[in-house]
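Handing you this structure, nothing more for now.
Chains shown are a subset, placed as in the full complex.
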Amino acid sequence: MTTVYILNGPNLNLLGLREPEIYGHDTLAGIEARCRAKAKQLGLEVVFRQTNVEGELVNQIHEAREKAKGIIINAGAYTHTSVALHDALRAVALPAIEVHLSNVYRREAFRHHSYISPAAHGVICGFGPQSYELALEGLAAILNNKGKA
Amino acid sequence: MTTVYILNGPNLNLLGLREPEIYGHDTLAGIEARCRAKAKQLGLEVVFRQTNVEGELVNQIHEAREKAKGIIINAGAYTHTSVALHDALRAVALPAIEVHLSNVYRREAFRHHSYISPAAHGVICGFGPQSYELALEGLAAILNNKGKA
């Protein structure tokens, strides 16, 4: 069975508690559950992680290199500041999907630039928890050679 | 039955013929077919349009205001230069999903800014024709009140 890593960055552990007008009322556990359900439908196995430490995200991406076939990443605030994550994604060379719960382009200017995007296969933002589900579908298609090569 | 408008901007009529290393080998007709199939599954009706004229895209968005419940828009090059499309989307106040075939963030710097994004509900890019299918799913969820409000 094919494994994909779903990696979550800083402050996402507070989801549901934090600024619900921006991020909604779902908790990260709720999102994990939705991801597992969707993955099951798609025949994928999910490793689901969260950390507030940039370097641990780098470690998890490295770990995915040997254990998984693809990555879905919501790097949170590190999206906008981390060259290290950019390099990690380039280094492991797995198809990666960047996701965000909110539409980052409607928010502060410092959230409009992403170091993840140029290292990602595709980007999905603004759909709340569904962003993750859509990303799983997209990734499944790529892994099945049905998506855009 | 719920109608959604799928609007396509300049040069997308040449799809499949134009720079396949960036845009893939699918034609716009092929994408339309995939959209209609996916929409049928989701219980949606699709109006599918393409134009090279910025003002006609504005007109089509206005038309959607009375005839549809949501918009999926790939504004092509006008994404990066059109305040008029931004205003049109704001004016009609329908949920709109911005899609791109390619991951625009991997391309020239002038493609990294979008006037569509801050007027859209969500953004999906980099999945080739599947970008449209994912957008339809996302839009369906919003219309069914299942997505992020």
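The chains carry the letters A and B, assigned in the order they are written, with residues numbered from 1 in each.
We take it that a residue touches a chain if its C-beta (ideal position, glycine included) is under 8 Å from a C-beta of that chain, and two chains touch if they have at least 3 such contacts.
Everything quoted here is computed from the prediction, not taken from an experiment.
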Because only 2 copies sit in place here, please give the count for the whole complex.
12
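Please note the rule applied: only the chains that are shown with their structure count from here on.
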In the complex of these two chains, what residues of subunit A are touching subunit B?
24, 101, 103, 105-106, 112-114, 117-118, 120-131, 134, 137-138, 141-142, 146-149
